[in-house]
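Yeah, one chain of the complex is gone here, protein chain that is, but the others are all in their spots.
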Amino acid sequence: MSELQLEESRVKEAKEAKAQILDMESLNNPAAMKLYRRLDGILILVLFTFLTLGIQIQFTLTAGDWDYWVDWKDRRWWPLVTPLTLLMPIGAFTYGIWQRVRLPIMATALTTLLCLVAWGSHYLNFYKFTYFPLTFVFPATYIGVGILLDCALVMTRSLVVSAFIGAGLFGALVYPLNWPLIAAYRTAVEFNGTLLSLADLMGYEYIRTTTPEYLRIIESSTLRTFGGSVVPLTAVFAGFVSIVVYAIFLWVGSYVNKLVTFAKRIM
Amino acid sequence: MGVRATKHIMMAVKKMRSRLGLAWVVLSALVLFSGDVLAHGERAQLASMRMRTVHWFDTQVTPLQAKVGDTVTLTGKFIPSVYWPETLPSIAAMAFLNVGVPGPTFLRVHSEVNGVPMMRSTAFPLGKVYEYKVVMRARIPGRYHVHPLINVENAGSLIGKGTWLEIDKADTDAPFVNNATVLTGETVDLETYGLGGVIGWHLVWIAMGVAWLLFWLVRKELFIPRFMRIRALGADRANELLTKKDFVVSAMFFTLTLTIILTGYLWAEWKYPLTIPLQTGKVGVLGLDVPDGNLKIEVDSASYKLDGRSLTMHAKMTNNGERPLRIDEFITANIRFINPKVAEGKIVEGEEMVARNGLTVSVDVINPGETKDVVIVASDTLWEQYRMTGLIQDPDSRFAGLLFYGDDQGKRYYQEVGGSILPSYF
Partner (left out) sequence: MAQTRTANDVAVGSRESFGSKTAGHFKRNRIAWGFGALVLAVGAGLRLYMGMMAFSTGTDYYAPEFQTYWMPLLYGEIIVLTLFTVAVSVYMWMTRETDASKIGPELELSRYWKLLGIFTVMGLWAATVAITSVESDAAWHQVTIRDTDFTPTHIIIFYFSLPFLTAMLIPTFIWAHTRLPAYMNKVSLPFLAVVVGILMIMPNYGFNEWGHTFFYAEELFAAPIHWGFVLLGWSLFFFVPLVVQLFTYMGRSIAQVTALRTRQMV
């Protein structure tokens, strides 16, 4: 019985080896290469469109509020929450794509797709549908830190080392990367005798019926800042959290990646 | 005209109908309804909850017709009920004065409660009177149902009654402007301010991201060839697929990206040297005492007809004041039941949810020093329309409302009444 099984698996292996030789030969066949390239184009379209939905669901339901409104992009929570949530799918996808085809693209792809879909979505849903001005609802960008993570992966050729360098930078640099976008809205204004930033003023003026002021998860802490170093301290911590989250999701990705198997028919 | 021609025309018409007709019908239906914008939600909550949360009264919106850019003022008063449900997070903990409109169709330029500006979150201790004022500037033309509203943390939005408001286009075609003067003295239009920079920086990063993706994805050998080669090489030698060019380009991208991030940061620091963090916090506001005119009210019992439209209340009332008092109005769940015999209640233009003949009181006058058993019946179709009969489905059958009364000198008093309420089956 066991010998028969052994024989069977040996035949199977030999067949697979032979097929793999044929596979490799096809790489020298221009007709095959033409079809492979056609498949590349289609697959990029399929993969990227599905990734668009994936990253949109992931991001909007875990960090969306910080991304929708300019008066949510604070120094303590937004730079911490956003890299943390983005690195989940980035880690899971990077593992498989790196292991199977050695392409360091997932961080850039996901952040770029997120940026494009966020612009489309904020334009349609917040600007057109619910009348907010774009100045109040423009999305943040994470493409820069995505590129850093991918570059770190190519240069170190190691998922583990890039987790430290790349994911660390990914988490730490979200705030400076976006500062040129949001700094304008942090200029001070006096309103009814109270100091507000322009972002706060917009949050007050552009009525959000079911988004009250207290709902904002911003700046909440003991207010102790040790000389005002809120941003650098958050950056370092965000970098640390990012490394951990990215590592965990690489590990998740390694398990997902193993599931190329088939089960016997259920029915 | 021959049969053939008729057939031809019929077919052409049919064809056209199938292509354009449906679209046309749908579009015209859309256009018909697109101007009329509701902002509701007031009928959704449990009847008992609507009666025992916030009593809104004297709500007024002026003017009822305005143009884009014009100022509209929303004023009124409210009392948070002392019968506030235990299961509901309290308005005395964290709340925010808001407006029920469909998005920023209006710009809120000022809001206050008892004279305190309401940009921040606050809290409203129960049983006190709060007078609010919200000044808005019309921003988007349309017909809107505007409601005063209080967001209560973890309890949701408690909505006052709505008033229809007509906003027409502005006389000029110029775009809506929302100017603000920052502390440096510069005046900026918040509708467009800073957007150029935002879009510019986004384009830079999108270009960088797309360039990186193009570098990796536009190759002679991509997915399947790379997959096959890695499978043949084995995991240990898979890195052989990465070329020197890949490394060099990555290093360049890495350096360039860091440079752009740094440049952007320094540019922003140079362009906007004076910035502050987002501002948040909570302000306190003192409530006013309820002007009860020294009338002591003890509710003995209350009931509502299961198949009808009325609430009946039996109460013992003692007038400890110096003037005779007459009951003229009862408000619960935003519905005003007015006693037509007294009819002191002022009805403002455009006001809804008013039962002009909705209140019957068994006693005409309660003189100073008198104690009387009073039967009050509040009855109107509004009771049904606003789903108050659903009280039977509520897990906590208690009610509350505001009773208004006045003296012979025209002075107006009110206080909250409430208690247990029973359904009457017949």
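First chain written, first letter: the chains are A and B, and each begins at residue 1.
One rule holds in what follows: a contact is a pair of C-beta atoms (placed from the backbone, for glycine too) under 8 Å apart; a residue touches a chain by one contact, two chains touch by 3 or more.
Because the structure is a prediction, the values reported are computed rather than measured.
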Among the chains in view, which touch the chain not shown?
A, B
Per the touch definition above, residue among A:Leu6, A:Ala19 or A:Val161 touching the missing chain:
A:Ala19
Contact partner of the left-out chain, one of B:Gly69, B:Pro141 or B:Gly156
B:Gly156
Could I get the residues of chain A that touch the absent chain, sorted low to high?
19, 22-23, 25-26, 29, 31-32, 35-36, 38-39, 42-43, 45-54, 56-58, 60-66, 68, 81, 88-89, 92-93, 95-97, 100, 117, 120-122, 124-126, 128-130, 132, 207-211, 215, 217, 252-253, 256-266
Residues on chain B that touch the omitted chain in the whole complex?
26, 30-31, 33-44, 100, 102-104, 149, 153-157, 159, 223-224, 227-228, 387
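Heads up, the rule we're going with is that only the chains that are shown with their structure count from here on.
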Would you kindly tell me how far, in whole Å, the mean C-alpha position of chain B lies from that of chain A?
33
Contact residues on chain B for chain A in the complex?
39, 94-96, 98-110, 117, 119-121, 136, 139-140, 149, 151, 153, 156-157, 178, 180-184, 188, 190-195, 197-199, 201-202, 205-206, 208-210, 212-213, 216-217, 220-232, 235, 238-239, 241-242, 246-247, 250-251, 253-254, 257-258, 260-262, 264-265, 267-269, 271-272, 274-280, 282
Over in the complex, which chain A residues touch chain B? Could you list them?
20, 23-24, 26-27, 33, 36-37, 39-40, 43-44, 71, 73-75, 99-105, 108-109, 111-112, 115-116, 119, 130-136, 138, 141, 143-144, 146-148, 150-152, 154-155, 157, 173, 176-177, 179-181, 183-202, 204-210, 212-216, 218-220, 230
